[in-house]
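Every protein chain except one is present and positioned as in the full complex.
Chain lettering (A and B) follows the sequence in which the chains are written, and residue indices restart at 1 in each chain.
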Amino acid sequence: MTALGTIEASELVARRPVGHSLEAAFYTGREFFDLDIAAIFAKHWIFVATEAELPEPGDYLTTTLGDYSIIVLRDDEENIRSFHNVCRHRGARILDQQRGSVGNIVCGYHKWTYGTDGALRHAPSQPPGFDPGCFGLKPVHARSVAGLVFVCLADEPPRDFADVSARIEPYLAPHRLREAKVAAQVDLVEQGNWKLVMENNRECYHCDGHPELLRTFFPTYGYTDANLPARLRPAHERYLRVDAELRAICDDSGLPYRLIEELDTRATGFRIQRDPLDLAGESFTADGKAACRRPLGDVPTPRLGHLSLHLQPNSWFHVVSDHAVTFSALPIAPDRTLLRTTWLVAPDAVEGVDYDLETLLKIWTATNEQDAHLVARAQQGIGSPAYEPGPYAPTEYQVEAFCNWYIGRLREHLR
Amino acid sequence: MTALGTIEASELVARRPVGHSLEAAFYTGREFFDLDIAAIFAKHWIFVATEAELPEPGDYLTTTLGDYSIIVLRDDEENIRSFHNVCRHRGARILDQQRGSVGNIVCGYHKWTYGTDGALRHAPSQPPGFDPGCFGLKPVHARSVAGLVFVCLADEPPRDFADVSARIEPYLAPHRLREAKVAAQVDLVEQGNWKLVMENNRECYHCDGHPELLRTFFPTYGYTDANLPARLRPAHERYLRVDAELRAICDDSGLPYRLIEELDTRATGFRIQRDPLDLAGESFTADGKAACRRPLGDVPTPRLGHLSLHLQPNSWFHVVSDHAVTFSALPIAPDRTLLRTTWLVAPDAVEGVDYDLETLLKIWTATNEQDAHLVARAQQGIGSPAYEPGPYAPTEYQVEAFCNWYIGRLREHLR
Partner (left out) sequence: MTALGTIEASELVARRPVGHSLEAAFYTGREFFDLDIAAIFAKHWIFVATEAELPEPGDYLTTTLGDYSIIVLRDDEENIRSFHNVCRHRGARILDQQRGSVGNIVCGYHKWTYGTDGALRHAPSQPPGFDPGCFGLKPVHARSVAGLVFVCLADEPPRDFADVSARIEPYLAPHRLREAKVAAQVDLVEQGNWKLVMENNRECYHCDGHPELLRTFFPTYGYTDANLPARLRPAHERYLRVDAELRAICDDSGLPYRLIEELDTRATGFRIQRDPLDLAGESFTADGKAACRRPLGDVPTPRLGHLSLHLQPNSWFHVVSDHAVTFSALPIAPDRTLLRTTWLVAPDAVEGVDYDLETLLKIWTATNEQDAHLVARAQQGIGSPAYEPGPYAPTEYQVEAFCNWYIGRLREHLR
């Protein structure tokens, strides 16, 4: 009855019209949900945590990627490691809390005991021929880039991640995220496909719906001189002025700021740039002033705008002089996505003394909730058989880049 | 494992045994649910509202037919129109309230703005070549018959609807439903397939379960002289007496009353008749007296029994001298159906003065709930692999007519 009833996924991938939103089956069907997990989330580097969440050896967190449950932990040698959260005996989930701290990794069912390196250290009552070496926890690739932890479920992760890491690390390094402290983490379940969450994130065509964010975030984001609406002209002139100031500051202090935009031309698609903020220009707050008295890292001045990093498939980051915010969109079901948002501050910042938590969280919490409402409406509308893909406006070019990247990866996977 | 695992829907349609209830897959499977939406609800005229719900230009309501969401509204020229509730940009659901009033139809995502005629009036920041004429809201056919609003999702609606409209309009017209006022609307989610809701509605073999209704509704409904049980003989004689009176009144006042029954012989299957009520004979109340002091329309006497209209696939109507009740059964899932019931009274009737709402709603609310319980039991029982279609009793001939019509439409669709 629906398109997918008679048309193969590969056919839908093949015929995707450039410049338009995707066909409905990409957003609504179980088939594409499974395909997205297999082709995108199980094959690419996925941001899952910050090192700040795992300060001590034995600290762990668990997370879910599709049907996969994984453990991310700091081992006894202080390295970040990741394992499948599945006992090698009869398959029980080993760690069932979202985070905690362990000496060994012990399955609660029959007490099979693994070290923080994943090796099976003890399995009771086994016959003589039993070889513990064959039953270590299955490893998952894990890397930290300047304190941001990525995992890859594939046997052979995309090779270009090293290159991307090397290029983004200089932007991030001055903020010393590795030593930062988690101020808060908020999980929001959005009623829409993960790609709708991403598409929403990749344009400011809808930014009128974000009054709090627009206090300091320039609504001209994503527009060019050629397509800038008249009503945004004053904001754009203000932007040009403070952007020049920001570039001068960065040049003086050796901070990288230039835009790199390789969103749909590589496996690890990304975009990074330091951009000014409006008003006081320091932070995501109502007046643009810092929300935290302690600077985050080695910053020459608070007036640094925001360093923004977008990564395919599902994460984005904003770093300002006094805090950082990380976002990841994790698929739960064809029509449900977990948006996890984490706020980091300087390691010595004290809540209630150096920062007020409500002020720190306010802008992005409000913005996320507004976006969740829009995403839900998109999901609802696309569910109608009357939906047909419509044209992206020029200012939505990053949405299109996301779709280009996504379709490209699917083509690669289906080949 | 189940029948549908190995047998095609078309085979089940082809082998349907006359005189028996349908096989289980028709009521339980997702395949037939989707088929019912495609072959029945997306191809036929469906009652979705009364004009009384949309008194002013810009007034709208939204409703759902399967996966379709549609807008029904009164445009600036006071015509009833219907559109798919899907933005032509990236597919967002445009109106997300169940009812309201608008000047233009504005999508909340990126502010694409449509007139009440569906034309795209404004889409911000588009490139020079963009043609708004290509991006109007997709229209849905809409017609009002004596104030009852029907839509059809098909490109080419059944042609016989004009004929049916012309034949039922004289029965309805004297009640002036177009100018009526909505006294109440109640949504009840029944735990059964929509066809079980309909089959329940189309016979009085189960009417012992409706003590409130049977105060005035003759339990002889659907029986003939040949199969009338002895215990219903007294009621039948009472019926014959008041029916003769009613016919005399109607003949005097020029009100049509004769039965037309074309339930399974045409695309727009229907049945209409004016029938007497028991006791005071005026209304659906405990004593048969009117529930509202103001008459509904131009009625010569309150003692008019009920005008009852049944329409395939999913609606029925009862009009008495002081009010009208409309019913529609809307599929939600294979085992869930929304029954929407709306009570209309005269436009100048004042709640608390001319009518007591509880009294007005009592009979049909109780009856609907009793039926919902029976429908749930039917759904539960049919879910067992031990279920096999059983024989309809002669008094269930309208149930069989419903199934005949339904199977006929499926055959037409599958051809």
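Methods note: a contact is a pair of C-beta atoms (placed from the backbone, for glycine too) under 8 Å apart; a residue touches a chain by one contact, two chains touch by 3 or more.
Nothing here was measured: the structure is a model prediction, and the numbers come from that model.
Chemist: Out of B:F130, B:Y221 or B:Y387, which touches the unshown chain?
Modeler: Counting the whole complex, the residue in contact with the absent chain is B:Y387.
Chemist: Of A:R99, A:K138, A:R167 or A:R266, which one is in contact with the hidden chain?
Modeler: That would be A:K138, which touches the missing chain.
Chemist: Where the complex has a chain not shown, which of A:L12, A:L35 or A:C152 is the residue touching it?
Modeler: Of the listed residues, the one touching the omitted chain is A:L35.
Chemist: Contact with the hidden chain only, please: which chain A residues?
Modeler: Spelled out for chain A, the touching residues are 34-35, 37-38, 42, 66-69, 84-94, 96, 108-111, 123-127, 130, 135, 138.
Chemist: Going by the touch rule given at the top, which residues of chain B touch the chain that is not shown?
Modeler: Touch with the absent chain occurs at residues 1-2, 5, 21, 24, 199, 205-206, 208-209, 223, 227, 229, 374, 377-378, 380-395.
Everything that follows uses one rule, which is that only the chains that are shown with their structure count from here on.
Chemist: Taking the mean of the CA coordinates per chain, how far is chain A from chain B in Å?
Modeler: 48
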